[in-house]
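Yeah, one chain of the complex is gone here, protein chain that is, but the others are all in their spots.
Per-chain residue numbering starts at 1, and chain names A, B and C are given in the order in which the chains are listed.
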Amino acid sequence: MHAGIIFFLVILGSVLFHIFTPWYWTDVASNWGGMDDTITLTFWIGGGVFIAVCLFMVYCVFKFSYKEDRKAEYKPEDKKLERILTWATTLGVAALLAPGLIIWNQYVNVPKNAIEIDVMAWQWGWQYRLPGEDGKLGTTKVVNINDDNPFGINLDDPYGNDDVMIQSDVINLENNRPVKILLRSVDVLHNWYVPQFRAKMDAVPGIVTYYWFEPNKVGEFEVLCAEYCGVGHYAMRGGVEVQDKQDYDNWLQQQETFSDLIAKQEILETSKTKLAKK
Amino acid sequence: MSEDFNDNKTIQAQSSETISGGGGSGLSPDKDYVRPAEISEQDLYHGHSFITKWVFCQDAKVIGVQYFLLATFTGIIGLILSWLMRLQLGFPELAGFMTAEHYYQFVTMHGMIMVVYFLTALFLGGFGNFLIPLMVGARDMVFPYLNMVSFWMFFVAVGVLLASFFVPGGPTGSGWTLYPPQAILEGTPGSGYGIMLMCISLILFVAGFTMGGLNYLITVLQARTRGMTLMRMPLTVWGIFTATVLAMLAFPALLVGALMMSLDNVLGTSFFMPTILKAGEVLEYGGGSPILFQHLFWFFGHPEVYIVALPAFGIISDLISVHARKNIFGYRMMVWAIVGIGALSFFVWAHHMYVSGMNPWFGFFFATTTLIIAVPTAMKVYNWILTLWRGNIRLNTVMLWCLGFIVTFVNGGITGIFLGNVSVDVPLSDTYFVIAHFHMVMGIAPLMVIMGAVYHWFPLVSGRLLDEKLGKWHFWLTFLGAYSIYFPMHYLGFIGVPRRYFEMYDSPYMTSAVGMNEFISIAAFIVGAAQLILMYNIIKTLKVGKPAGHNPWKACSLEWLTPSVPPEHGNWGDKLPIVHRWAYDFSVPGAKEDFITQTTPPSEVANTEVEKT
Amino acid sequence: MSDPKIEGYVLKPGFRGMAEDTGSDQTMFKGVHWGKAMMWIFLLSDTFIFSCFLISYMKGRGSTLIDWPNASEVFGLHVFGVEVPLLLIAIMTFVLITSSGTMALAVKYGYEKNRKMCGWLILATAIGGLTFVGMQAFEWSKLIHEGVRPWENPFGAPQFGSFFFMITGFHGTHVSIGVIFLFIYAYKTFKGHYDEGKRGWFTSMKGDYVEIEILGLYWHFVDLVWVFIFAFFYLW
Partner (left out) sequence: MNETTKQEQTTTHKIGIYLWIWGLLFVLSFFSYMVDWYQFQGMLRWSLILVFMFLKAGLIMAFFMHLYWERYALVNVLLWPMTAIACFIFLMVAEFEYTVFTRLFYFVVGG
């Protein structure tokens, strides 16, 4: 008997914990509210099943615990009941799967007007690159990376010259404009994850991965690395600042492009050679 | 050597016999007919010395106990590692001796030990060896020598694994998934010797396991006793059998992955290694694909989850049925669910990789297959609770573990639906939600089954019943403690706390988790310590426990029907048992007692409504 | 082999027979020796190993941007002043298939209790296998001489060398193990262990000519894998 009561309290406690928990998700700050809705839906259906199954179990414990003079029912199977349960479960599962797949379809299909951002990860930090006026990012190679070319842009790629390079681990985004995050890594796996945006994807060395979202809350957010990347994993942070269009444009103006960088280097080189000549 | 075999023990006696020796009243030859033996009696090697009897022993039961003890030993190491991790997460100020390197090494070793060297070895090696021959009515495994080698290979594999704690650089700290390039890149703890030893240990484990697995499979398929059809086997055997099939087909992928990674590490090949820039230098790798390893790993890894889960499903079905004094509800459905889950498990592996950067279109395929698996799994849960319905439930320790299993398994199964459903997985993957999910569903739930099985079958192994009162304390501390570790942990995942963080650092929404982490750590210490109760119970029982006698639980299945308890080498004395029915004829209307054993011939229970299986 | 006779059980053909065998007691594979069933399941597991190797090879070869070396040139031989593509491989295939044929006949003669014939055929198989291993060693040394290494090669993508050495090495290991067992079994056959039912060195099993078939299964499997390696590695 005690067992039944304790199990009942465990179920009750779980439900109460869920209702009153101070630990729950942060407010969503992107277009992926649909993920939250699907989670909520899963909670209702799944939670309902959990409670139903457990309460049924507790009821059985109360009602059918051992008595010397009673005999259990002998009923090897009940085809009808099993069929009903199978179909009901299938239906419930389909109800969960459908929104999941619909949202995934949106997740993998990037809107046309999304701005591409190259997020490059290394042990342990992030750096960002935006396409310049041509709206296209230049191609890259890991072997090209050096102090003069921090992103490893292919020098012969004309799209690369006007790429905007962010000299910080904080990236600014324009509010209500979709962004396509292009992730790459130069060493191990990383994962560019902002809990408030809900979305995430691994950065894998050797290929470029992507995902997209549309920020819809102005503010600052912290970027976490969500794929184990070595002993510095827990401290690998970055930042995102979502701004209105005006602020964003101002910020963009101040950033350096790749050709600026090259020009600067050339000036430096020439002055160095001049110095050397003197 | 040949004098060690009792060649002509009872070989021919069997095949000439056509009618079972029931000996009851109203013996009707037609009804009780079981066709003659097809396979000749097995020759067994009976050891004489201590070494051949207890060390290099060819008796499956002894090998099972050996597996059990060694797996438990490694499991305790895994438990201690988890304590150290929880100490760091809950009370970092007390864990000043731990660096991030240590932490990640502990994470890795804890994961690998628990999944492969503890749970897999315990369920298949331990319970499989002990129970399969007894439950299908065989004298022993079909290849006893190979079976012995299997255990000693496992022994060496564990040795190699533990040796990695003592090599320069320590054990590998790349996470239990061993993802390259991390695993073999300098800077990761144990990137030299540690990962090498891990790969070698895994390869040895796979080789050893293959030997054992062949034994389990052929014993079930080809060495059942007369009358034992597949559909009369206890679900325990079904679970272990299907899990072994999965293991035989899934471990090759792990073997290949481990081998290729060793080559990347030692020879500098680039199977998994793309061009890598490390500390300003481009390494001499290029063109490889880290995702390939992930596919290989999870092609093994997902079936591996079911390698642990299916034996648990099987065992729990038997325990519930015996202690609810009621046949398992929907036996056929249960068998097909086990087989179906096993088959499907080969088509769902990439649901561990939704955000790994694989071809994004795979998401649709794998989400669908994954959620299809939920249906047979749910059916199993329904059938367990429907078995309780109108049963006559003994609320003893074994049943408590079963009930605990149902709660934790349903809980973990439902969170599995979150993670299997591709776009719901996106915000939750790589967070504490995942940790809570898989610990609940394949850590705690199988542990509940193991404990239940220990309390259930200990009388068979030792001949004595474990103490009930201590058992109940053990159960409640473990169950309530474990539940309060992992239930709240899901909510850390909702906040967005990523997994594998050495410390929570200073994010505003993560600092709110500090209190919870302390609570979880305390619960973890209590649960771990509670296992001492079991040890004390076992030691006490071995000394002064109540003798169990024959069939203390009044079960129907064959393992309780041996002529001696504990069973001797060869299991069945002179005559192999003859099976007439399934293993679940409990509370049959009209029968004298509330159970009819599998060997009871139909003529003895002619007036009852027994199931026609 | 063909259907056995079982007391008290009627073997039905086709799928009906499959259903009844599966539903029957004692054994599922009617009349199949334990060792033979074990070898089949082991080979199934081994198939997964080789499949994983070949799938990895496909994935690796498919996703590299550097050109894959032309197998027919790399493995060509220069004989009598003519460049013959894949000559060595063709001979190796020939040798392996020959040995597979002799093995199949050895199994047949074994079941017919023709000890001499069986023994000689196993010996022939072993020698065929040995020749194969020798030629593979020659091929390896030739490639290594040309500068192919597991981590690099002068002809193109570095993965070529890696996969080549790994897969053929793993297959070669299988062949070598097979050769060792073939010699042992040839010895045992000539000694008459299978006629007398002498027990093996380690196992408690009595000797029987079915063991020749079990070894034969393994040997044919090695040949089977070579068929796939030949197609995917040398012809692709």
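The rule we apply is simple: contacts are C-beta pairs under 8 Å (C-beta built on N, C-alpha and C of every residue); 3 or more make two chains touch, one makes a residue touch a chain.
Because the structure is predicted, anything quoted here is derived from the model rather than measured.
> Mind giving the shown chains that are in contact with the missing chain?
For the complete complex, the undisplayed chain touches A, B, C.
> Touching the absent chain in the whole complex: find that residue among A:R184, A:K200 or A:H233.
Once the missing chain is taken into account, the touching residue is A:R184.
> If the hidden chain were put back, which of B:M112, B:I184, B:M358 or B:L419 would touch it?
B:M358
> Could I get the residues of chain A that touch the absent chain, sorted low to high?
136-141, 154, 157, 159, 182, 184, 206-209
> In the full complex, which residues of chain C touch the absent chain?
So the residues of chain C touching the missing chain come out as 1-5, 11, 14-15, 17-18, 21-22, 28-30, 32, 37, 40, 44, 47-48, 51-52, 55, 58-59, 61-65, 72, 85-86, 90, 93-94, 97, 100-101, 103-105, 108, 111-113, 209, 213, 216-217, 220-221, 223-224, 227-228, 230-231, 234-236.
> Since one chain isn't shown, list which residues of chain B touch it in the complete complex.
Within chain B, the residues that touch the unshown chain are 249, 289, 291-292, 295, 299, 343, 346-347, 350, 358-359, 361-362, 365.
In the analysis below, only the chains that are shown with their structure count from here on.
> From the centre of chain C, which chain's CA centre is farthest?
A
> Give, as an integer number of Å, the spacing between the C-alpha centres of chain B and chain A.
Chain centroid spacing, chain A to chain B, equals 33 Å.
> How many Å are there between the centre of chain A and the centre of chain C, using C-alpha atoms for each centre?
48
> Can you list the chain B residues touching chain A in their complex?
Those in contact with chain A are residues 99-101, 104, 173-175, 179, 181-182, 185, 187-189, 274-278, 282, 287-291, 324-327, 329-333, 355-357, 360-361, 363-364, 367-368, 371-372, 374-375, 378-379, 381-382, 385-386, 388-395, 400, 403, 406-407, 410-411, 414-415, 417-418, 421-424, 426-431, 476, 480, 483, 487-488, 491-492, 494-496, 498-505, 507, 509, 512-513, 516, 584, 586-589, 594, 609, 611.
> Residues of chain A touching chain B in their complex?
Touching chain B: residues 1, 3, 6-7, 10-11, 14, 17, 21-26, 32, 34-36, 38-39, 42, 46-47, 49-50, 53-54, 56-57, 60-61, 64-67, 70-78, 81-82, 85-86, 89-90, 93-94, 96-97, 99-101, 103-105, 107-108, 122-123, 141-143, 145, 183, 186-189, 191, 193, 195-196, 198-207, 209, 222, 224-235, 237 of chain A.
> Tell me, which parts of chain B touch chain C in their complex?
Against chain C, the touching part of chain B is residues 1-2, 5, 15, 18, 34-39, 43-45, 58, 142-146, 210, 213-214, 217-218, 221-232, 248-253, 255-257, 259-260, 263, 267-271, 284, 286-289, 292, 295-296, 299, 579.
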